[in-house]
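Every protein chain of the complex appears in place save one, which is left out.
The block that comes next holds chain A.
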Amino acid sequence: MQQKRNSTFIISVLCFGFAFLYVPIFYLIAYSFNSSKLVTVWGGFSTKWYGALLQNEQILEAALLSLRIAAISATFAVLFGTLAGLALARFRGFRGRTLFSGMITAPLVMPEVITGLSLLLLFISLEEFIGWPAGRGVSTITIAHITFSMAYVAVIIQGRLSGVDESLEEAATDLGAKPFRVLWDITLPIVSPAMISGWLLAFTMSLDDLVIASFVSGPGSSTLPMVIYSKVKLGVSPDINALATIIIGLVTVGVICAAVLMFRQENQRARDMQMAASE
């Protein structure tokens, strides 16, 4: 009896938790197919808001711009973040190591408002002194996004490397590989999964950043979150629901693909190891 009561309790808690997470999303998806112009009143099924969305050049442009910024900033964030992660994980005891590692993780806990404001001040004074960047726009948003997302990448890379046997790199050195060769042949292939997940993380963070982008953007460079936010301020229009549904769809497909791929790889690996052990 005791057992049974417990399990009902656990299941209802689980349901409540999931409901809390997913009911708003399903609600949003359902209302993206609402034919009524009023967001809260159901007026029958329709896909007209998806059509309207495709006509809305402001939103489409903003989406493209966001994707472009996200891709570029994620790429640079992986480049710099990997270098920082390597330095932190592999170069022991250089002067100021603790300071450096503390400073690289600071953007993780820094309120976005402060990051955004300080970057804005930096860009303004840079423009004043060296004339670059001339005005604010795509490039300043990209730089700002690189700044905060490389910290995440550095932490991921460092974590991955600390789990990797250092003797792999020593073995390569021992076999005659110079340091750069070791990095290229051994270290980078080993951390490449971490680099990919770092890239994806940086990409998503750039895609949904509103606060920092608002500080450092200029006229004519509104990212998707900025456009959505400004539209919502004037009242929610149903085509935003449609846009949100599309984004949710893309994310879901991406997550499922990644999970299936990882699951298969893990399975294959387990099978291989079992085979090797039983031989």
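Convention: a residue touches a chain if its C-beta (ideal position, glycine included) is under 8 Å from a C-beta of that chain, and two chains touch if they have at least 3 such contacts; residues count from 1.
Keep in mind that, in the parts below, contacts and distances are computed from a predicted model.
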I want to check something: the complex is missing a chain, and I'd like its UniProt protein name from "Spermidine/putrescine import ATP-binding protein PotA", "Outer membrane protein with beta-barrel domain", "Cytochrome ubiquinol oxidase subunit I" or "Transporter". "Spermidine/putrescine import ATP-binding protein PotA"
Could you tell me which of A:Leu67, A:Leu122, A:Ala177 or A:Ile247 touches the chain that is not displayed? A:Ala177
Out of A:Ile10, A:Ala106, A:Val232 or A:Met273, which residue would touch the omitted chain in the full complex? A:Met273
For the chain that got dropped from the picture, name the residues of chain A it touches. 165, 167-168, 170-178, 181, 185-186, 189-190, 269, 272-273, 275-277, 279
